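All protein chains but one are shown in place.
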Amino acid sequence: MSAILELDRVGKTFTADGHHVVALEDVSLAFERGECHAIVGESGSGKTTLANLVLGLIPPTAGAIRFNGVPLPGERSREQRRSIQLVQQNPLSALNPRRSVGASVRLPLDVHGIGTSASRAGRVAALLEEVGLDGDYARRSPRGLSGGQRQRIAIARALACEPELIVLDEPTSALDVLVQARVLQLLHRLRVARGLTYLFITHDLAVVRAIASRVSVFQKGRLVETGPVEAIFSDPKTAYTRQLIGAVPVVTDEEARLRDAIRGGAVPMDAT
Amino acid sequence: MLAPSAEPVLTIRDLRLGFGTRRHQTEVLHGISLHVRAGEKVALVGESGSGKSVTARLAMGLLQESPRTHAIGSIRFDGIEAISGGREIARRRGNRVAMIFQDPTSALNPTFRIRGQFRDVLRSGDRSIRDDEADRRAEAALAEVSIPDPKRALDSYAFQLSGGMNQRVMIAMALANRPALLMADEPGTALDVTVQAQTLGLMHELTERRGTAVLLISHNLGVVREFADRVYVIYRGRMVEHGTTAQLFRDPRHPYTRALLAAIPKISGGGLPDLPERSPDFDQPMVVHEGCGEPAERRS
Partner (left out) sequence: MSEPGSPVVARRGGSRAVAAFVGNPLSVLGLAIVVVIVLLAVFADFVTPFPDHVGPIGDFAAMSAPPASPYMLGTDAMGRDLFTRIVYGYRLSLIMAVVVLAIATPVGVIVGLVAGYKGGWTDYILMRITDVFLAVPPLVLAMAIMGFLEPTLMNGMLAITAMWWPWYARLVYNVTRAEAQEGYVLAAETVGASTLHILFREILPNCWPSILTKMTLDVGFVILMASSLSFLGLGVQPPTPDLGSMVAEGAKYMPDGWWLSLWPALAILLVVLGFNLVGDGLREAFEAEN
């Protein structure tokens, strides 16, 4: 087994004022090293809870999370935190408006003592260039930068930790279509070049098709379907997955045919 | 459907809009034209900062009051000139022209029950309407948008209903006075995909049945393809392409439209093409498809 991350019967119940809300129930799932694994679901599906559990921001109420075969404790070591990083949905709030771009990207280097303090400025510039920005951006304030530029900087900050796994929480849903395409390409390139594993949270099945190799569908805190992306789109096993694909607004006749076939339950031969 | 020679419900001609003080103005609309005929579903599609939302707001007469906006050109709605806003257009709001917003829950007032807000809407169409008559019509309108228990919905506050329910309430309110034109600014974008699909379907069906004209403002080409008869593509304050939905999606001609369509991930796969975020090609002149020009200027 080369699973980098394993969820073993993981559950999370929130309790407030004597009320119990089950956010995630009995989820067992393995994430293979080097893969882009998409987590799909609507609001209330538990996909955000899953991300928070994996990041160690909240502890599970049931089951275990193993990283490289080792169970992750409730209070994680600095090293364990470093290996799992996050890129958030909203690029406007993800960067501190009162710190320079360089300071934001440099923070992980300082925290984890990566490189010498003299070499870090060069490292920041190299990271910015790796995400397609000029090294001069380090001196800038995030104010006045576009959503796409900010998201690239957030990605550079995550990379600065030299993580093995990155949780991407709807990383392109706030971006324009043309910018989204560029950022998705960048993410794909980085994954291949650095051997990264992605846990890609999204509500957009077309994005899943474009970037992921595996997909798990969540509904109301439960894992309803998981499998290779090709298989899910050619032969969705559950009514909910069919419903999700059937609701995607499409732009080409080819997509419309595929979608209508999935809505109807039968998939045409040329669908994949 | 009315004869094509009839004056459109909404005609925007050479609309320019500047923001800022008299000395430092930034022009955000550089002379755009569009029209919507009675019963027609027209989409204005563009990305953030393209000027699509300010166009809708100007047409509703919602931006003209601000001292920092300077609009020139012409906006004819319902036979009146609305470029400088004013009482004439304000009186038609909610009555002859209605609007649906992106986030239904925040568009409804959280401190009043739906019932009171619905009565206000109906009263803007008919000042003399009695409470029981208004409630009867509100219930009928809510039933029409498939709200299972209209009486209970009327007694609720917006925050007690789901996003999808609120969107339906908004649609029911918007169409309650049978407006000639419905402006829908990114409807349902804040909702889940399945709920969004349902509300769009509902909106399509109701406006179709009543012959209400719709101007749909959206960044989502998929939604536009599903909903609209005719499409304008706007890019950085300029119209770049205009055609019927079939023309535009089967045969996109402007480099910007082509790039947009290519950049959208497809459920049929095919990966992501290598496209620039910006290109000088995107500033090429507007493409108008066959049979889709602006109507000839009318003397009034």
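Remarks
Each chain carries a letter (A and B) given by its place in the written order, and its residues are counted from 1.
Everything below uses one rule, namely that a residue touches a chain if its C-beta (ideal position, glycine included) is under 8 Å from a C-beta of that chain, and two chains touch if they have at least 3 such contacts.
Quick caveat, the model's predicted, so the values are computed rather than measured.
Within the entire complex, contacts from the absent chain reach the displayed chains A. For the options A:33, A:66 or A:140, the residue in contact with the chain missing from this view is A:140. Screening A:9, A:99 or A:263 against the full complex identifies A:99 as the residue touching the chain left out.
Residue A:112 is the one among A:112, A:188, A:237 or A:257 that touches the chain not shown. What subunit A contributes to its contact with the hidden chain is residues 55, 57, 78, 81-82, 84-86, 88, 90, 93-100, 104, 107-108, 111-112, 136, 139-141, 143-146, 154, 157-158, 160-161.
Note that in this section only the chains that are shown with their structure count from here on.
Averaging C-alpha coordinates per chain places the centre of subunit A 33 Å away from that of subunit B. By the touch criterion stated above, subunit A contacts subunit B in their complex at residues 42-43, 147-148, 176-182, 184-185, 188, 203-207, 209-211, 233, 243-255, 258-259, 271-272.
Note for the complex: subunit B touches subunit A at residues 47-48, 192-197, 219-223, 225-226, 249-250, 259-261, 263-269, 271-278.
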